[in-house]
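One chain of protein is taken out of this complex; the other chains stay put.
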Amino acid sequence: MIKKIDALVGKLLEGPKVVHRGVLGVFYYVDDVTTLVTTLRGLGHTNITVTSPVPHHDVEKALGQGPSLVRWVTFCGGFLGATAGFSLCFYSMYSWPLVVGGKELTSLPPFVVIGYESMILLGALSNLIAMLALARLPQLKAPAPYDARFTEDRIGVWVPGDGPEAERVRDLMRGHGAEEVTLHA
Amino acid sequence: MSDSVVFTRRDFLKLAGIGVAAATSGCAQPAEKLIPYLVAPQDILPGIPYWYASTCRECSAGCGTLVKTREGRAIKIEGNPEHPVSRGALCARGQASLQGFYDPDRVVAPMLREGGAWKKLTWDDALKLASEKLGAARTSGKTIALITDHAPGSFEGLAQAWTAAAGGTHLVFEAFHPHAQREANRRTFGVAALPEYDFEQANFVVSFGGDFLETWGSPVAQARGFAAMRARPEAGFVAVEPRLSLTGANADEWVAVKPGGEMAMALGMVHVIIADGLASNGAGVADIVAAYTPEAVEAQTDVPSVTITRLARRFAQASPSLAVPGGIAGQSEQAVATAAAVNLLNWVVGNVGQTVRFDRAMNDEAVSPFSELQRLAESMEQGNVAALVVHGANPAYAAPGWSGFAAAAAKVPFKLSLSSVMDETTELCDLVLPSSHALESLGDSEAVRGIHSIQQPSMQRLPMFDTRPAGDTLIALARGAGFGAKMPATWEEHVIGNWKTLHGRAGAGRPWDVFWNDVRRVGGVWDEPAATSVSWKGAPTFAAPELRGGGDLALVLMPGVHYDGRGANKPWLQELPDPTSKIVWGSWVEMHPQTAARVGVQDGEVVKVETEAGSVELPVYVYGGIRKDTIAIPLGQGHTAYGRFAKGTGVNALALLSPAQDAASGSVAYLSARAKVTKSARVSTVAMTQRNKQQHDREIAQVIPVAALLAGTAGAGHAGGEHAAGAGAEGATGGHHAAPIEQTRLGRYTEPQQRPPGWTPPAHAVTAAEPEMHVRGPRQNPVDQGSYAPNLAKHRWAMAIDLNACTGCAACVVACNAENNIPYVGPELVRRGREMMWIRIERYDERLDSAKHDVRFVPMMCQQCGDAPCETVCPVYATYHNPEGLNAQVYNRCVGTRYCSNNCPYKVRSFNFFDYSAPEKETFAFAEPLNWQLNPDVTVRSKGVMEKCTFCIQRILEGKGNARDENRPLRDQEIQTACQQGCPSRAIVFGDLMDDASQVSKLSRGSDRRYWVLNDLNTKPAVTYLKRIEREIVT
Amino acid sequence: MTTSALDPHAVTASDGHDPHGVTDPAITQKSLNADSLRLISKPGPWWWGIFILDLTILAIGMIAERNQIALGIGVAGHTRPVMWASYVTNFVFWVGIAHCGTLVSAVLFLFRSHFRRSVYRIAEAMTVFGVMTAGLFPIIHLGRPWFPYWLFPYPNQRQLWPNFRSPLEWDVFAVTTYMTVSTVFFLVGMIPDAAAARDRAKSAIAKAWFTIFSMGWTGSNVQWKHYYTAYLFFAALATPLVFSVHSVVSWDFAMAQVPGWHSTIFAPYFVAGAIFSGVAMVINLIIPIRKAFKLEHIVTTDHMEKLAKLVLFTSTIVGYSYLTEFFMAWYGPSKYERDIFWWRATGHFAWAFWIMFTCNVIIPLSLWFKPVRRNMAVLFVLCLFVNVGMWFERFVIIVTSLAHPFEPATWDINYRMSWTEAAVLAGSFAWFLMYFLIFIRVLPAFSIAEVKETLIPPKRKAAA
Partner (left out) sequence: MRRALLAILVLGSLALASTAFTPPNYAVLGQSKGPTQPIKFSHKLHTNKLGMDCLYCHYGAIKSPIANIPAVSVCMGCHKLAVTDRPEIQKLTGYATRGEPIPWVEVYQLPQHVKFNHKRHVLAGVQCTDCHGPVKDMDVMYQYPSMKMGWCVSCHRKNMNDPKFPASMDCLICHH
């Protein structure tokens, strides 16, 4: 019974076959990848995907990635949160004024807490959403061929392309210490 | 909120229909139409309260009452403002009589004892059976005895006629009736009557054990007079008693006389007065008191001779003064002699005729002394009584066991009870023919001579209890047994006949119909008092009373809120904290700390109290206000029957009495035993609402020395509380001088904070010892409406409580309970601090030494703070400030975080820890028909919500509505809160601060005595307290 | 990406190796995966035994709670002055416990204290489960627990809003925000590790399970870029949040004018106390786990010692706060304050006060000694004492202050804990532990990716 369900789940996870075109190289050494990426970029390849178990700065540098957009979204979310928190307080005071403890109806100090917490809540949520959206998560199917070793200790470099260009890349990878290179065509 | 508790729809329809149906279809039982107070009968409508004038039957005082009804249900009893005895107020017991009416343990139908069990009968069968038995008894050659309670008026006349026709004896049993004083008056003044004591006129009162603010005499009228007297700064009051009672706690000086020494003390004072030549009527009495020199009296009474001399001189100088004879607690075997000694004291300074007046004497001729009950018991014992009929009285409980009444009753072949409850006496009987309660039957009362007071049925007979008026039952029995020829046709006819007679005398030319309507509307007719003058006839022999038994402690039995036991089945009274010990639901023994240490017990531990006659086990209340050689136990508890609330609660201390009585008057000598106290192994279950009675300098209850008040130091330009300014604080208060007084006074005045010269309080110093200027500048006019728009409200509700008038009697607590549907919770929950009452009377025993005692009472309810700490913290606005200055509590919005209660400095919020309003729960507090009493204008709170005083918002809304209907502004005092309304001493004033002419404005802004509790917290309470005036008794 | 001040990897040695991380040369990236994921396996009899015992206790607690809802909050021991007692104590205790996780994961992240990497997942799980436990108590302690939603600002036909001035309303905002953010933080941190677990899953069901948590993570450079930026902002948002939340919790008391509560020291005092109890709880959880699963090489004694130092540090803050409170009561002008502190140390609840003082101030002093810090058995017991002490700290603050209010007439009506409260307290531990027991079996309880970062990255040059 469990086995049947297991098989069914496995099938579901598998999904339809997607055909990728390009070259996938599996590396062990980080500096190999760095030099490869530098070389590839020199050759005009911009659509390089490096998949690794941990982030490597050298690789990032070589890829020439700019800063992430997440921070702007987070800032906007936080700002919106603070505004929303304060507005909620003011609106509720305006909609049904009830005096408590002899305090002013618009008593700012307590509203700071509400505004502050709302800022953090919305900031964090927009941060999450931005991260997921920009990193294209959640995703059921990887946009590039994937290997289980990439979460262990191997680094994958995927360069899309086909034809002779792909073959050139394959050779380049081999030359840069790839343990394994596959051509997807 | 729980809807089920209040009414089923069907009940509602039934009741809503009553007013109209009764008036039109004639199907309702009383043929009499209900005549509401000040309202024409045709206007009876559901939703509108109607008031019926009636008379309270809870003690012999005979206060006039108004019964408030809604939709045909009596929901509250208040004093009748037009009645000369109550003048609008009513004591706790009177207010709680409503719970006697709605007592769930009332007898539902005629009952016959068969074997050990009770069997229901129909009225016809029961009457037939009883008539046969009475008929047989009448012809048996033996006597028929009728025992009733004291019901001066038509009922006593009927009962006398009934016994005369039956050839039996009529005995009126009132356990606490002051026969000894009556007898003493007969011997000394030649008048066998109880006079009216005019406290208001007196300049100096000495009470020889008389608890005139609690049970003795006419407490409501006396409290009113006492408060009026105390409003005069110079009028003093001294209590002479071995145990400091509530009355004594209100005194300026407590003379802790040896138990039974009151007589010697009084005679010693007479001696001094005559010796000093201060007597106005000294002729011929000097030799009576020759032996009672102050020194001799000191030896007898433990009272220092200088005290006796000082008090005697003051007593003579402060004419008119008043000496009050003793209550139950001091009733010894020499009770008549003691009362006579007090009479002598009044006589020699000329008080008789001034403050002691016989023109409004109590109408108590019919009351039989205890000796007659004893005689009856003997007669029953010998088999001379063929039938015994009891109504209203409960001698099997309220008479001491040694009277042998219960045992003798077993020898009577037929015993009939007309009681409405299954009390101890009824349990002895063979047949019960339950009577209707005073609230559901017609009657009248002349408790005080010349004050004819009507007792109207204010609602229909309760449907769940198949009862008949006792008068009708007696008439039916007489007819059935063949001696009814001379009896009136019906009880109603009898009553109306009596009033027709009165109409002839006091009708003042009005036709009968007008007169009768007037009587029912106003509550009765009051004759002009006939001036009666008395003179000294002679003195009895004076001898000091003896105490019996081998113990080392004198046993004082004190009456309390349960009176002679009749209050014990009313949860309001059971849960009303005792003014002294603050104990509820039980009995206790009061013991001096040193005595307790000697016995080896601590507060709350259980001891065994033994006398020659018996022993009881009960918890100890360690109390400094009692002599070291004395212990005191309250009366009225320890029922073995009567109902769910009374049965098994506390102990009946009468069991400790061995046969002893005052031979001269035939009264029980309650002060006659010595007791031995030993520690018991039992675990205490004492439930107390206030454990700590020390203020710890928190200035909750404040006093002002009379000298300071008279000196007028509290100048008009200064805000209240400035006496508190320490000498050093002068610089900051702008050269304000109150220092000379502070050095010598008690409390706030005797212990000023010692400060170095030139000291100025720091800005953040907010202790109560600082003048309020430092807290927030001169007190702002509390009229300000917080943050609401300035013209949003036209009122700012506030209250002023005069602690100088407050006696701590707790009538306000019961009034509040009744008005606001406050549930009782029972002893177990009180022990866990869950009592629900909205007002508590805080008691602070500042000092309890004899002569220098200082006991302070503070009624503490929601202070409706302007800057209320409770409001801010509620997350859902269940409590907020309304534009009229009320601290609102919206029960149905409350989620029960209880934060408000935590943050309330006054701790006046009560929380519904359990469901007191759900019938299916064990904690249900309104067992049918107690729920009939619920005020429909007030939400019955459900489980898990906070509740508190609302200044009776329902009354405010009603008052505002009435003013609006009549298109006029609100009048001051038009709206009264329930506590204010019920207060016998008129200590509470409620009103509008935005009306500058209102009483409350004048008191809260203008009084020299005003202060606010915990004012340093800047809560801006709406309740202003007026300091008690503290006096010293000097010659 | 250019190296900036925000670069979380700034403190690394020139070879890219983190000197505070795992130093055991036997650990490779591969072995790390295997070691960390070893926990996710079929549980043995020990685990089942503990789990069933745990569920039994939980069931007892739930029965007690059901009883309380049916009968009323009166089955707990509250009295008129002491309207808050063990439930609010539990709330503050669990919120305090919950604070440590965010501290370890966010604050230490920002401080580049990389010893956190091996323990932060456990600490974060503790945060999430702690706040889930804490969040129950405001509802449990309500008189009408069926209306908690009235505290939330939502448009309703009654046109009513909550009172934003109430500290309890701040609690609603702070605790829900904290619960949301810490849960998100926890789940986001798990994404790469869940992917590692997914890739090693033996069955398809397990694979599906981890796919959900990994969200299809591959570890591509784009993902890492946004992931790390977002992670940094999570840390940056969570850090002020963690301080604000416990400050808000402390204001539940400090905003009231109850003597013993009304104090400006409360916010920092509570935050320190929260970290104190939280770190102690982390130690209490990690010591048995690293022992049972033989992970001493990943969570090293050095790491534990650092945590112990944190305990010592916060203990001194807490002790200082206690003394400050007493000093201010003595030095300040309020006699109410003086009374309450004197009563706290000598009155009816003095025993609770002295338990608190001993456990939180005196016993942790032994952590000044290195052997104590490095002896796991001693450290474990000591942290148990700290947790007991911190529970009593909240108890002392709440109950003693309330039991001795302004109004002397209400004194001496003292609180007594009822059986219901005891059962609910035990149930809350069971509730927390239930989640924890399940968690270590179904999700990666130790960070893989972050620990991997502390290893020397394989370089051909170095290898050569």
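In order of appearance the chains are A, B and C, and numbering begins at 1 in each one.
Criterion: contacts are C-beta pairs under 8 Å (C-beta built on N, C-alpha and C of every residue); 3 or more make two chains touch, one makes a residue touch a chain.
Predicted model, so just to flag it, every value in this text is computed and none were measured.
Enquirer: Could you tell which one of B:883, B:896 or B:944 touches the chain left off the display?
Expert: B:883
Enquirer: Touching the hidden chain in the complete assembly: which of B:184, B:373 or B:938 does that?
Expert: B:938
Enquirer: Which of B:243, B:893, B:909 or B:986 sits in contact with the chain that's absent?
Expert: B:893
Enquirer: In the complete complex, the non-displayed chain touches which residues of subunit B?
Expert: So the residues of subunit B touching the missing chain come out as 1-3, 6, 9-10, 13-14, 16-17, 20-21, 24-27, 43, 45-48, 877, 880, 882-884, 886, 888, 890-893, 937-940, 950, 953-954, 957, 961, 964-965.
Enquirer: Give me the subunit C residues in contact with the hidden chain, please.
Expert: Interface residues of subunit C facing the absent chain: 156-159.
Convention: only the chains that are shown with their structure count from here on.
Enquirer: Report the inter-centroid distance (CA atoms only) between subunit B and subunit C in whole Å.
Expert: Each chain's C-alpha centroid was found; their separation is 58 Å.
Enquirer: For subunit A and subunit C, what's the span in angstrom between their mean Cα positions?
Expert: Spacing between the chain centres: roughly 28 Å.
Enquirer: Specify, in ascending order, the residues of subunit A that touch 2 or more different other chains.
Expert: Correct list: 98, 100-101, 103.
Enquirer: Any chance you could list the residues of subunit C touching two or more other chains?
Expert: 160-163, 165, 169
Enquirer: Can you tell me which positions in subunit A touch subunit B when the two form their complex?
Expert: Touching subunit B: residues 97-105 of subunit A.
Enquirer: Which of the residues in subunit C end up touching subunit B in this complex?
Expert: 71-74, 77-84, 138, 141-145, 147-148, 150-151, 160-163, 165-169, 172, 252, 255-258, 333-336, 339, 402, 405-413, 416
Enquirer: How about subunit B: which of its residues touch subunit C in the complex?
Expert: Spelled out, the residues of subunit B in touch with subunit C are 690-698, 700, 762, 764-767, 829, 832-835, 840, 842-844, 860, 869, 872-877, 880, 893-899, 901-903, 905-907, 910-915, 921, 923, 943-946, 1014, 1017.
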